[in-house]
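Every protein chain except one is present and positioned as in the full complex.
Chain naming follows the written order as A and B, and within any one chain the residues start at number 1.
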Amino acid sequence: MKIDNLLLGTAYYAEYMPYERIEEDMKMMKCAYINVIRIAESTWSTWEPQDNVYDFSVLHQVIQAASKYDIQVIIGTPTYAVPAWLVKKHPDILAETHNGISRYGHRQNMDITNPHYLFYAERIIRSLMEQVKDYENVIGFQLDNETKSYDTCSVTAQTQFIDYLKNKYPNIDHLNKEFGLTYWSNQINSWRDFPDIRGTINASLGAEYEKFQRKLVTDFLSWQAEIVSEYKRPEQFITQNFDYDWRDYSFGLQPEVNQFEAAKALTIPGFDIYHPSRHELTGKEIAFGGSIGRGVARYNGGNNYLILETQAQGNLSWLPYEGQLRLQAYSHLANGANSVMYWHWHSIHNSLETYWKGILSHDLDENPTYHELCQFGQEWSAIGSSLKNLNKVCDVAIMIDNNALSGMKWFPIHEQLKYNDILRWLYDAFYNINVECDIIHSSEKELNKYKLIVVPALYSASETTLLHLDGYVKNGGHLLSTFKTGFSDPSLKVYDDRQPHLLTECFGMSYQQFTLPHQVSLESSKLPKDTYPLYWMELLCPDTAEIWASYHHPHYQKYAAITHNYYGKGTATYLGCYFDGNSLEKLLLHLLQEISISPAENQYPIIIKKGFNERNEEIIYYLNYSDQPAPFLYQGNKGTILLKNKRLCNEDIEPGTTYTLEPWNLIILKTSSSL
Amino acid sequence: MKIDNLLLGTAYYAEYMPYERIEEDMKMMKCAYINVIRIAESTWSTWEPQDNVYDFSVLHQVIQAASKYDIQVIIGTPTYAVPAWLVKKHPDILAETHNGISRYGHRQNMDITNPHYLFYAERIIRSLMEQVKDYENVIGFQLDNETKSYDTCSVTAQTQFIDYLKNKYPNIDHLNKEFGLTYWSNQINSWRDFPDIRGTINASLGAEYEKFQRKLVTDFLSWQAEIVSEYKRPEQFITQNFDYDWRDYSFGLQPEVNQFEAAKALTIPGFDIYHPSRHELTGKEIAFGGSIGRGVARYNGGNNYLILETQAQGNLSWLPYEGQLRLQAYSHLANGANSVMYWHWHSIHNSLETYWKGILSHDLDENPTYHELCQFGQEWSAIGSSLKNLNKVCDVAIMIDNNALSGMKWFPIHEQLKYNDILRWLYDAFYNINVECDIIHSSEKELNKYKLIVVPALYSASETTLLHLDGYVKNGGHLLSTFKTGFSDPSLKVYDDRQPHLLTECFGMSYQQFTLPHQVSLESSKLPKDTYPLYWMELLCPDTAEIWASYHHPHYQKYAAITHNYYGKGTATYLGCYFDGNSLEKLLLHLLQEISISPAENQYPIIIKKGFNERNEEIIYYLNYSDQPAPFLYQGNKGTILLKNKRLCNEDIEPGTTYTLEPWNLIILKTSSSL
Partner (left out) sequence: MKIDNLLLGTAYYAEYMPYERIEEDMKMMKCAYINVIRIAESTWSTWEPQDNVYDFSVLHQVIQAASKYDIQVIIGTPTYAVPAWLVKKHPDILAETHNGISRYGHRQNMDITNPHYLFYAERIIRSLMEQVKDYENVIGFQLDNETKSYDTCSVTAQTQFIDYLKNKYPNIDHLNKEFGLTYWSNQINSWRDFPDIRGTINASLGAEYEKFQRKLVTDFLSWQAEIVSEYKRPEQFITQNFDYDWRDYSFGLQPEVNQFEAAKALTIPGFDIYHPSRHELTGKEIAFGGSIGRGVARYNGGNNYLILETQAQGNLSWLPYEGQLRLQAYSHLANGANSVMYWHWHSIHNSLETYWKGILSHDLDENPTYHELCQFGQEWSAIGSSLKNLNKVCDVAIMIDNNALSGMKWFPIHEQLKYNDILRWLYDAFYNINVECDIIHSSEKELNKYKLIVVPALYSASETTLLHLDGYVKNGGHLLSTFKTGFSDPSLKVYDDRQPHLLTECFGMSYQQFTLPHQVSLESSKLPKDTYPLYWMELLCPDTAEIWASYHHPHYQKYAAITHNYYGKGTATYLGCYFDGNSLEKLLLHLLQEISISPAENQYPIIIKKGFNERNEEIIYYLNYSDQPAPFLYQGNKGTILLKNKRLCNEDIEPGTTYTLEPWNLIILKTSSSL
């Protein structure tokens, strides 16, 4: 989905305000060039204060006031936080999870398979849609918010799970065999005997339930999309606010949702990205989240995604330094976002998120954060048409999979080395050396358009995927995989032949044993001297492969640690162990040279991002994620500087000239290259 | 309430003894000058072994034996530990809390709103009172013990809470508005829909329930006091054994009781103070606990408090060095206590507190701890009449508030910086520089008698309190406040104008933003060179205020960290960040000079404590909390030395002379100054 103008916006909760000030807020937004607000997504009890009693007055007030100031509106369905009366009426709406039954108060505590919940949710969605469908300035709809299954293990959910299994394994013996249920007497010889899933110690069964829970999310969003579609106009979009694995900020792949599948119900996927700030602002999370965003969009036929939420003042440790709010906003665009929307306009005076601060502080007055927003709001109104609908083209793709993540969770290597750590280890190393990466799903068929496919710990992999990778290399592709790839089938059953399954020829090596490193170092001309395997080491037995690193240790010296193999027309590189990110960067530079991909001339903290705009002009961002001025020698094509640190401009860029990025600042170019 | 003689005593449990030895115990106590025992407070099952079947024989034996040895008795109502038969009969007596339903076994596991509990509790109190009311040597009654609400969330308690709210907010819309319940769809539009409080994520509602739980304690004690009052003689006192926020010892303000309010039902408040010992004995907890004790007493018209429990041998790490038991006992008196009572006489041979040792070890024989007690017991019998009913007068008061503590709990800054940490940070700094402090409640009206009011993180503050502080400064008072004061109203709703609310003129500065410090130092001539803001920093924008410290950091240098303002006839100093206690002491010395309060000539480990006895003589304690001899130059008025290290004496004190405190020892003077 393409947009007409870059969206600069914010979540807006008139309902939470200590006094009426809608008109005043709209004025302030307008001054800051905010052109879109997102409303309604968590305030069901405001719209329906009692069962079947409605009050949409604030809703209309806000939409009409927005309209007056030319501000567009995204309407969220309010279903992720249920009203008190509904739970009092149907207590079974509260999800029963692995940790028992949820209590009322929190959002996202309901059982999304519960028929009472679904009945009332549909009714409020329909009531809301009736109210808003005719407003011109309503441009789209957000289904629910950060939807998950909330670990529902209710009788309804578990019954549906049994049906799901029956459908997959009509013969229950196949289930027993596939999941190895004989172990510890867990065999189920009649569907009637199916035990409460919550006690299972069987990783195959447990991970299958997680897969089923992800399907519940896909189904739920699809169900909401159908309802909304009955009301929406063709030009209005449908989106979801997807999020990420959360480690006090957006860290990695969201384990509880298959976003690639769930996005099928949407017009355009939306995301919220929260990230460290101040001295910890690196742009990595913005880039990583953007790669996922583009991946999910592409999987569903698009190029771009929306940022529906990101931090303004944010948490206590995130209050941005001067310049950072602006740098962040441009970073989102540089990664392919078509919107930057803040969570949220004002800092809330009561309840849980009082210290998750918005654009405005609690005094609801102008402040440094607001002033910075006004600055780049104005810039966007000037140059936004060159920046929107960016089409990014990458040589490298990283392949990910929710079920591999589940596998690594059920069979953990180390607290510090979960699936997402491995994913980010690779992603961040490429980021630091300025190689932009796409992120693709393991079911992706079109591998050939990439020069290099990177596979982090694809623990669970279907034979189809493995053969696919094998074929890709045979046909000239380059493959880089870490340890653990291809270890088990999609049911987390370990493959019963030599590892890595189906890829021993491709990688030119195999292994039978692995252990945890202790006083081992890596011996390699391609790595810095003091590189140590951490947390995990596979004892690789090379066949046709070159040894790129071996283990320095009296008992392991006969095994390889990193191998590189020429196979068919391509190459396959295997990392049998984990080590520090800095050494990985060195290795990647070596590999890239080997396979003729040239990384950029600069490295982090100077980050370079490229893409093509709608006019097929190449747009290049140079971003400085540091507190120091950063000079760089420009050696690209001729073109125009659109923005140079603090100011817009329109001057020629001179190849061979050194430009200096100010701290936390950027330069944007437009060149004559085209796709 | 004044006492005739210093009370030196112990809790005594004849019931727990492995064999009958009441007479022998009384003899040993008499030898140690013990003149009071506390009995009966946790042995309901002894007095009423079966429903309505009573056996008070041990009770009578003990009181009569005590009488024979001129030992007075405090009777505790036994309601804080319920008998097994009662719970078997009425299982609903066990409190249902945030963590589920309590199990039988522990003390303080009951629902104090439960009508069955109240019925049986009243009956055992009345039965007990009938037994003891005529004994001459019974001098007072302790209601229950360390009473709390034990986090009761029973249906009874929650129903009472709803009534309490209905009474406060007859219009439910006001509740929704005041508590911001619109957030996350938490609105309650009918009292009938009120959800289980235990799930709430709304800090306003959650803190209100905590306030209500504190009221339950006040009401419960008042109810017991009324019953006891029906039986007691006029000269008999009623007390409670209040305790403190517990961090393996008595640390700070007790969060679960509003002791200022709860003490209304009492004749005199009692406390238990437990504290680190050996190399960690500093006297701080004894002083802090005493300041609370005096504060609670004054709020209710008295001057002194009782120490109903403190450690003898205590826990494993508390076995006192030689001299410490005696130093501790005098420390309590120096802070205004009228009693020192040990928990407990003998070390218990079974159950939970076997290693919380009493005066006697498990061998029930004399030992070094007992011998030391005998020594100062004798001293008290000689000079106690000069030391009792001490009237302490302080220039400085620290203002505290339970609800501010709740606010800081719901919106924590840092695990290491809770409300009580901030309170103790200030209290301890004054302690170390020998400025004695009162502790007053935020509702205190009589501020003018103090030269300096210190306000630690008064997060939740009514506008009345804030205006009160403003007026105090205008009229010539000096105010010192930390960060976070005046941030929210009593419902934990953040004030929606510039911070600190209502005090921006008084402090001559305001702020909109705050963050967590990282590589920031404080630039100030009033602080040591390497002082760093820790955990929290507000970005203060000075108006009329002097900047006493600013932030050394590229992005924060424009903001102030500490300000000092001349306002009306007084001054107001604001600490916008937290830093180490040593630096705080330096700053306080500077501030005290500025506002003409002169601290003592000595500092910790020499601690100086003063007060006036009943004859209006000034009593001065010099206490040495260290393992080293500590000389000090006496520069006060003429007077008499009552006690000089190891011995009683009666010699003149000579101003200008240097005296030496022996390790863990003290000197007590009486001077001619009067109040």
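Quick note on the criterion: contacts are C-beta pairs under 8 Å (C-beta built on N, C-alpha and C of every residue); 3 or more make two chains touch, one makes a residue touch a chain.
Because the structure is predicted, anything quoted here is derived from the model rather than measured.
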Residue in contact with the excluded chain [from A:Q50, A:S67, A:T200 or A:S626]: A:T200
Touching residue (missing chain; options A:K30, A:K409, A:K493 or A:H552): A:K493
Absent-chain contact - pick from A:Q512, A:Q593, A:N650 or A:S672: A:Q512
Full-complex contact with the absent chain, from B:S67, B:Q160, B:S222 or B:N367: B:N367
Contact set of subunit B toward the excluded chain (per top definition): 15-16, 18-19, 42-46, 49-50, 78, 81-85, 87-88, 102-107, 109, 278-279, 313, 316-317, 319, 321-322, 347-355, 361-365, 367-369, 627
Residue numbers in subunit A that touch the chain omitted from display: 179-190, 192-196, 198-204, 411, 413, 491-499, 512-516, 518-519, 554-555
